[in-house]
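Missing here: one protein chain of the complex. Every other protein chain is in place.
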């Protein structure tokens, strides 16, 4: 059964990519709204403004870190999108879920920027990041099973991308373990098992 | 009379689609601004942050729900836009009205997220949603009457889209009835009559 | 001297149009941030929320009005952009000035939405609107004098656009007169003279 013969959503990839670029651009730019201009008692005091900006340094560092992370997600997404030829309803739904996580990311980043040492902020940030990576992985697997991959892309590229997705998600799951420890043994174990299963999957996938 | 012979607005579909994608991307991303980072008395207390986030759970759920709804409207719009070949002044005006509703949607969503149990917030949210669906339905009907449909699209696709539009709007009108009940019999009856008329129209349209 | 022989900025029209669409989409969507979710004493009181929303009705009406105005500016801009083949430095600078006015428009709209009856808010809103129309008019005139018009566009289309621009700006200047009266005879007279000169120009231009 050729891709042309399949029921088609008639929603062009090009439109989805424009929406993706728009949501990423806004999510990246909204991150900076968390960096607030401080109120000064002496408006011309360089010492006071300098001290307040130094106090905001973690927020500013968090801005650049989160921007970079969104940038990596964005580049990752477009490398995947290149492999996919057309979209059906489940793929569009998954892409919209992915975008809702991307658009939610500035909130999670703001939470961490303000309460860096509070474990609860990590309990929002890390699952959101993990879900973003997981939807990326799932998008490619679903597109493959649903026969939506671009036939012009060499099979070796597809395989490399699948392995990269799996490995990335596995590394994230394992790297999350120290943070998960704060929430008890169960989430830590879940990360470990999930990470190992993914590594095994990554090895076996052909 | 061929489409080429008609007075043309010379406003390319491509530009309108770019504006549509931009407005949707921003409206989707603005939704998250309603999810506020809570103020904590003990900044490192996971218990306090967890409790405050749990308290904000309806707002967060409303975010994902509204994002999904905007996503559906977006996909719906682009499936319709594919059927239309060119734009004239009334179609552009209708599209801009549609966009003004989409861009207003985050306010309606914020209202519901904050006052979920207040009937007045539904009295804003439901009509806005209904108007968004109605402008979609109207766009296709107007484009058809004004001879702006793409001649390359098979007539069966056009008919299916028209029926889908009508059915969607009818289901929305009928599903709104329980909420409308709170505002008295008149709005409830209006929803019922409107929904039935649309179902009849959907059946008869050929 | 052919357009090809001219020194070229090498900045494609396509990129400027993407920036224009982005700025318009954001300016349109930012308008809604002025419509604030009211604070309620009784969160479930439909009467209180209804009353507060009714009190915000002018702000909401101002939102739809300003959105429509930006929509008209957007459509107008793209009809003009179609006539222009390439861009040089002064045309890009003028376009950026135009965009800075468009992006400033939400502030002017917020001012009017909040202080509708305050003449000073009109003293911001009307000049900004006038400048937006004037930069549109100037863009076409400059592109024409600098030989940047698209040679494939029939001369009658160019002439019609120039007349439309002049007439639009003239009507705006004359329609502004009653508001200008509040600021004395001088601004009123300036609007009158400017409007008449433009009408004369519109008649004579060939």
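Each chain carries a letter (A, B and C) given by its place in the written order, and its residues are counted from 1.
Please note the rule applied: a residue touches a chain if its C-beta (ideal position, glycine included) is under 8 Å from a C-beta of that chain, and two chains touch if they have at least 3 such contacts.
If you're wondering where the values come from, they're calculated on a predicted model, not measured in any experiment.
> Pick out which of C:18, C:51 or C:177 touches the chain that's been left out of the picture.
Checking each option in C:18, C:51 or C:177, the one touching the absent chain turns out to be C:18.
> Kindly state which of the options A:75, A:89, A:117 or A:155 is in contact with the chain not pictured.
If we include the chain that is not displayed, A:75 is the one touching it.
> Counting contacts across the full complex, list the positions on subunit A that touch the omitted chain.
Touch with the absent chain occurs at residues 17-18, 21-22, 24-26, 28-29, 31-33, 35, 37, 40, 43-47, 49-50, 53, 63-64, 67-68, 71, 74-75, 78-79, 82, 157.
> Could you please point out the subunit C residues that touch the chain left off the display?
9-12, 15, 18-19, 21-23, 25-27, 30, 34, 92-93, 96-97, 99-100, 103-104, 106-107, 110-111, 114-115, 117-121, 123-124, 182
We adopt the following convention: only the chains that are shown with their structure count from here on.
> Measuring centre to centre with C-alpha atoms, which chain is farthest from subunit C?
Most remote chain from subunit C, centroid-wise, comes out as A.
> For subunit A and subunit B, what's the span in angstrom between their mean Cα positions?
Centre separation, subunit A to subunit B: 27 Å.
> Averaged over CA atoms, how far is the centre of subunit A from the centre of subunit C? Could you give it in whole Å?
Centre separation, subunit A to subunit C: 38 Å.
> Spell out, as numbers or ranges, the residues of subunit C touching 2 or more other chains.
Touching at least two other chains: 22, 25.
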